[in-house]
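One protein chain is absent from this view; the other protein chains keep their places.
In order of appearance the chains are A, B and C, and numbering begins at 1 in each one.
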Amino acid sequence: MSAEPLLDIRGLTKAFGGFTAVAEVDLAVWPGTIHAVIGPNGAGKTTLFRVITGTHRPTRGTVRFDGRDLTGAPPHVVSRRGLTQSFQITNVFPRLTVLESVQVAVLARHRRSWDFTSARGRRTAGEAAELLDEVGLAAAAGAQAQTLSHGDQRILEVTLALATRPRLLLLDEPTAGMSPAETGRMVALVTALAAARDLAVVLCEHDMDIVFGISHEVTVLHRGRVIAHGPPAAVQADPVVADVYLGGEQ
Amino acid sequence: MTPVTAKGRPVVRALAGHALIATALIVAVLAVAPAVLSVTALLNVQSAIGLALFACATNLLIGYGGLVSFGQGAFYGIGAYVVALAWLHLHASFWISFACAPVVGAAAALAAGLLALRTRRLYFALLTVAVSQLLYVVVQQLQFAGGANGVFGAMLPGFLTSSDNAYWFTLAVTVVGLLALWQVTRSPFGLTLRAIRENRERAEALGVNVFRHQLLAFVISGAFCALAGALFVVYDQSANPDLLNWTESGYPIFMAVIGGQFTFLGPALGALVYEQARDVLLVNFTDSQLVFGGVLLVIMLAAPDGLVGLLGRGGRELVARR
Amino acid sequence: MSHYLITFLSALSDAGSLFVAAAGLTLVFGALRIINIAHGSFYAYGAFGATTLVGGLAAGSGRFWLALLAVPLAVACLGAAVEVTVLRRVYSRDHLAQLVVTYALFLIFGDLALRLWGSQSRSVPVPSPFAGSVTIGGGQFPEYDLFVIGAAVAVGLALWALLQRTPLGWRIRAAVEDRELLASAGTNVPLLFTTVFTIGAMLAGLAGVLAAPLESVSPGLDASIIISAFIVSVIGGLGSVAGAAIGAIVIALFNTAGVLWAPSWQPAFIYLAMIAVLAVRPWGLLGAAER
Partner (left out) sequence: MDTMHRWAKRGLMRRFVAPAVAVCAAVVGVGCSSSAPSSSPGPSTGSSTGAPVTIGVATTLSGAFAAYGIGGLDGIKLAVQDINSHGGLLGRQIHVATGDDQVDPAIGETVTRNLILNDHVAALFGSVSSAVGAAQEQLAGQYKVPIFFHLANDVGLTTTTFNKYAFEFSPNTDMEPASAALYYAREIGHGPVRIATITPDYSFGLDTVKAFLADLKKDGVTYTVTDQQTPALGASSFTAQIAAILATNPQYVFAGQYGADLVTLTKQGLGLGLFSKAKVGGMYDLQVLQALGAQAPAGAIAWDRAPFWTDNSSVMKSFVASYKSVYHGYPSEFAIIGYSAVQAWAWAVKQAGSFDGGKVSAALGGATVATIRGNITIRACDHQAEVNEEVGTIASAPDPTYGVTLWGSDVLDAQSSQIIEPCS
């Protein structure tokens, strides 16, 4: 555990008009760890993600990443710093092929998206193809994203985020709508990549087996506030969490 | 194991090879035209070639960038006026003013883009109409720009007064222009632009500065539209306010839609077909607009992806709709 | 001093007829996400229909009031037919394709109008009870213009009541704001779309009949009104009927300002207005911010 957290959120608040979606949230994520953020629907998880990635500007509080202040930075700047997200609802490039989609992410990372000269293939095909191999989508390289199965599209969703070589990956319900087999494949993929690339992962998930199975830290949100955080075992045993979330109000 | 060689080199060379053969085929046929065609037909093809450049430049925004601009006529008109006014007032050499046209077009596109790209989809389309209509009204007030009748006169250099030379020149400039545009579409910038068209939010989340890419695409398209406008002067030896009218901006859009907006050469094919169809309609039908409207409706409903969609064997798969 | 009052009232009357024309366009866009260029043709058919029904007879005859009822209904039927046969096939298509399809319809209706009503300018005499003028603050103001302002307010209230107070209105608002909610509530969406488009066409026809006594009814009427209706809808925010009312007033005021201060540049003023509004609010005054 290095001295300083990779992602350090202090007193983060976001209000839409009168309604406060996220209030005074503190969150620390260490490199190479998987940190789960759980809570019932409407607890403010998606809003928290949107503020971190810069889609929404925070009302109060700070977001520091890798030692630099990212509060209020636009999404493309946040992504370039190495903090990337994959979306709850599949959000890919329908008419681009799988290979082209990954190449877009690789180009953005190399800041080559302004390049007019070289054919896009030369620079990035190799790296993109290797990544497709790693995630097992190589066979579908030439197919348009919209023609893929739901499971493959979810995998492509995560692959796009990985292609930008992030230091921290925000996964918003990566296994949503997946069969048990596909869920197993996704979980294995996330844990392997976290270890292989010293990647920090912030996971927002409803499936408690996954949450308590693979995460090093868990934070529980309820009505926009942090009601508990710590290692999975401690959180599972915490009576407040049990009352509010697991057994209580559903 | 890995489906591609380390640096993907053979793939790229093969891609380039086929494209060159196809382009060479087109240029060869067009190059033969002066010897074969009568004066009218040659002028028709010359006008269609100029419009093909205008349509492909506009399609950089519509087909590749997903930006429906109804105001490209403004830059087309600017290109024509730069050449005409340089001749009228500065007595500048045609070649210099012809080269300046795209530069002025790009500058105008930068200004218009900074304003228009803050809006999305239909608001963007209607704002570009407002900008070009504003220019259309203003230019008619400017006496030094020839007011409502525009600028007429012998503004072409000796070399271009012969119809064959004018045709060669138009063909040459268009081929060079289309190759440059084609390189833009197949470059990393082109792919990023298409990604933005497909899913703006996702592209932004991957680190793409969407506004800047769209602005650059708008400037490039403006420059090439102005170049096409300068070619109009070669064809018509005049620059009149109607070039800036929104109805003029509608032509490249119909050409792109008829030809097939998701392929590079689709709009060029659309330009050729549109130009001939309109002439045939105008001459043979008293209700030409009724027939043209009917034909346009049938094409839109029957061939959603344009003629190329129909012609291309696998066209259906390549441009399958969302 | 009186002429400012007269100028303001005439601006208000222009705003009134513009609002009725634009309300249909923005309602159809809000619910169906379609910009209907043929809306201009429905407007022109309303005006031409009025000239056919009323003919050149003296202002006394009640034929105008008959036209005010019958013609919009006829145009509504035309609208329904167009929606069912053509537009149903393009809902899933992108904006550009929809624009080109409705533009094709615009061209077809334009030439048909030339065949049906010829190319001569026509006009409808001002209907009897409002044929005179009333003196306001020393200046003379036509009564019919007051009627048009009243009619526009009535249409505005009727639309407000429809949207806020009726089950159909609830469904239309749901279509505008939250499509998923609509489907989940078991609405027959195709029927709803046809209904909304028919209402839009009827409003266009009504606006045409209202405008007939005010201006000459001649070919080209469809093109000039669609541009103004577009600008009004965009300034007000596409999909918002209240926005169309505000947009109509903004355009009428900009027009008047142009006339008073820079007559020769007056035609450019409506485009300046549109650019100014969209520069400040990229989705119109009351439009929903599009993601």
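By definition in this document, contacts are C-beta pairs under 8 Å (C-beta built on N, C-alpha and C of every residue); 3 or more make two chains touch, one makes a residue touch a chain.
The model shown is predicted, which means the values in this text are computed figures rather than measured ones.
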item: Hidden partner chain, touching residue among C:T26, C:S41, C:T198 or C:S228; value: C:S228
item: Those residues of subunit C which, in the complete complex, touch the missing chain; value: 3, 6-7, 10-11, 13-14, 17, 56, 58-59, 110-111, 114, 118-123, 125-126, 133, 139-142, 144-145, 211, 213-216, 218-221, 223-225, 228, 255-256, 259-260, 263-264, 266-267
item: In subunit B, positions touching the absent partner; value: 3-5, 8, 10-11, 14-15, 18-19, 21-23, 25-26, 29-30, 33, 36-41, 43-45, 48, 137, 140-141, 147-150, 152, 236, 238, 240, 242, 247, 259-260, 263-266, 268-269, 272-273, 276, 278-280, 282-283, 286, 288-289, 307-308, 311-315, 317-318
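Just so it is clear, only the chains that are shown with their structure count from here on.
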item: Pairwise touch network: line, ring, star, complete, or other; value: line
item: Core chain by centroid distance, with centroids computed from Cα atoms only; value: B
item: Whole-Å gap between the CA centroids of subunit A and subunit B; value: 41
item: Distance between the centres, which are taken as Cα means, of subunit C and subunit B, whole angstrom; value: 33
item: Contacts with 2+ other chains: residues of subunit B; value: 201
item: Junction residues of subunit C, two or more chains touched; value: none
item: Subunit B partner contacts - residues on subunit C that touch it in the complex; value: 29, 35, 86, 89-90, 92-93, 95-97, 99-101, 103-108, 110-112, 114-115, 227, 230-231, 234, 238, 264-265, 267-268, 271-272, 274-275, 278-279, 282-284, 287, 290-291
item: Subunit A residues touching subunit B - in the complex, by the definition given at the top; value: 53, 74-76, 79-80, 84-85, 87, 91-96, 100-101, 103-105, 107-109, 112-126, 129-130, 133, 138, 141, 144, 146-147, 160-161, 163-164
item: Partner subunit A, residues of subunit B touching it in the complex; value: 1-4, 6-9, 11-12, 15-16, 183-184, 186-192, 194-195, 198-199, 201-210, 213, 216, 262, 319-320, 322
